[in-house]
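Every protein chain except one is present and positioned as in the full complex.
Up next is chain A:
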Amino acid sequence: MTFSDEVLMAYADGELAGPERSAVERAMHEDPAVAEAIARHRQLRGDVFAAFADVLDEPVPVPLRQAVQPKVAGLEAARVARSGQGTRAQGDWWRWGGMAASLVVGILVGIGGWQAYRQDGGTASLVAAAGGVLAQGKLADALSRELAGSPAADASVRIGVTFQARDGNYCRSFALAGAAGLACREGDAWRVAVLQQQAPAAQPAYRQAGVAMPPAVLEAIDERIAGTALDAAGERAARERGWRR
C-alpha cells in the first residue's frame, strides 16, 4: 500500500487516528522510504519550531502589554503627568458628593465598560457606536432632562456636575446603581467617555448624599473641563438650549 506525501505529513504532525494511523505505522516499519519521508517531515517540523521557540521566552514589550488595556494605561499616564504639575486644582465643585469611601471595583472604560455594564440589568443602557459608546434609555433621558439640584424622586440615574468641555460641548457626570461615569454631548447623543464601577456597599448612601465621583471619572473631568462647573441656573439654561453650545 502506498501513501501520499500528504498522508505521511499528517502522520508526522500527529493528525492521523484509527486505522489510517495504524496502516501508516505498519508501512513505516516495512518500507524504509516511508520511514524516511516521515522522518523528514518530523525533522522539518522540529527545526522550524525550534527556530522560533525562544520568542515565547522573551518578555512581552511594555507597549504591547499596554495595548491590551489601552485606556487604563492612558489614565495612569495622565495621572503621572498631572502629579508632576504641582498642586492639583481640587475645587469644591466636585466635592458635593457625600461618599468619599467608594471602593473602586474596576475601571470600565469604552467598549469593555459598556459590555460589562450591560449585564447589570435594565437601569440604563449603553450602545456601542463607531468609535465609542452612546447612552441610551434611562441614562440618555436623565442626561438630557435631569438637573443636578433637583433629581426626580425615583431617579435611577443621578446627575453629578455639568460643565462645558474645551471643545465647547457639554459634559455631565452621572451615577447609577453600582457605577459612575462621564458623558459628553455629541450631536443629539451623549457619548460616554468613562464609566467606573463602584462597590455595591456604596449604593444605599448615594440617594441621600449625592454622588461621589470615582478617580477615573474625576480624571476624565479634569482632562476636559474648561473653566468651572455650571451652577443651577447655568445648567437649566443649557438644558433649555437643548445642550447646544
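Operating definition for what follows: a residue touches a chain if its C-beta (ideal position, glycine included) is under 8 Å from a C-beta of that chain, and two chains touch if they have at least 3 such contacts; residues count from 1.
Note that contacts and distances are computed from a predicted model.
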Assign the chain not included in the display its UniProt protein name, restricting the answer to "DNA-directed RNA polymerase sigma-70 factor", "peptidoglycan glycosyltransferase", "Inactive transglutaminase family protein" or "Insulinase family protein". "DNA-directed RNA polymerase sigma-70 factor"
Looking at A:Pro19, A:Pro32 or A:Pro63, which makes contact with the chain not pictured? A:Pro63
In the whole complex, what residues of chain A lie against the chain that is missing from view? 5-6, 9-10, 13, 15, 40-41, 44-45, 47-52, 54-56, 58, 60-61, 63-65, 67-70, 106, 108, 111-112, 115-116, 128
